[in-house]
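Input: a single structure, listed below in structure tokens.
Just one protein chain is left out here, and the rest sit where they should.
This part shows chain A:
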Amino acid sequence: MKVLVAIKRVVDYNIQVRVKADGSNVDIDGVKMGINPFDENAIEEAIRLKEKGIVSEIVAVTIGGAANQDILRHALAMGADRAMLVETQETLHSLSVAKVLKAVVEREQPNLVLLGKQAIDDDAGQTGQMLAALLKLPQATYASQLTIEGNQATVVREIDGGTETLAVSLPAVITADLRLNEPRYVKLPNLMMARKKPLENVPLDSLNVSLTHNVQQLKVATPPARPAGIMVKDVNELLSKLRTHEGIIG
């Protein structure tokens, strides 16, 4: 069985992103980039399915400029078999990403598509569900546990207040939550080996997807900071502040 894993290159999660002085966009020039954490969980899960003998081939795909090759190499070093960069300089929103991925799915015909549940840059959390819709396939989002038996995937999903278990027939689209697994570290020899694995560049135009650009970012701003607080010396002072100043504790 073949798995397609869609990944995204984002600003490293430790970095506090700043806004450009003119408010036109965020300033990420020279900022450390890496694979979106949830997408790493998606790759890890594909590799574990391969180690269990359920999956035979893992294809990692991303969309963007040449710089994106680094996260594909990372996926290959983790254990993906081959990689594909759909090349474009445009910034695509979730719907367009889903349309491009649909074209890739139609080309690759995977039995399972894995993605992260959200990207930590735009925090939209839409691509997996949109891709499932466009492909008319079942979806299982926020997976914290995945079991595959024959033509069926059983997915434990993290939802508000607890978990839900779904059974979906394959092919299906599944999105990974952080607790799905603990992604492995990439060792240097694996990174070297990954250089020999195939990485294909596919120009976006060659996929013949028609994209619209109906969402525009007008401006960005830094949220208002919380007013500076005060330090209290002990529990009594804390309680008196909460009671007298805030009136929130009886």
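In this section, a residue touches a chain if its C-beta (ideal position, glycine included) is under 8 Å from a C-beta of that chain, and two chains touch if they have at least 3 such contacts; residues count from 1.
The rule we apply is simple: contacts and distances are computed from a predicted model.
Not every chain of the complex appears here, and the one that does not is recorded in UniProt as "Electron transfer flavoprotein subunit alpha", selected from "ABC transporter ATP-binding protein", "Zinc-finger", "mRNA 3-end processing factor" or "Electron transfer flavoprotein subunit alpha".
Taking the complete complex into account, A:234 is the one of A:29, A:149, A:205 or A:234 that touches the chain left out. Checked against the hidden chain, the listed residues A:91, A:201 or A:217 yield one contact partner: A:217. Taking the complete complex into account, residues 11, 13, 16-17, 19, 26, 38, 93-95, 98, 117-118, 120-134, 137-142, 144, 154, 158-169, 172, 177-179, 214-223, 226-227, 229-236, 238-239, 241-242, 246, 248-249 of chain A touch the chain not shown.
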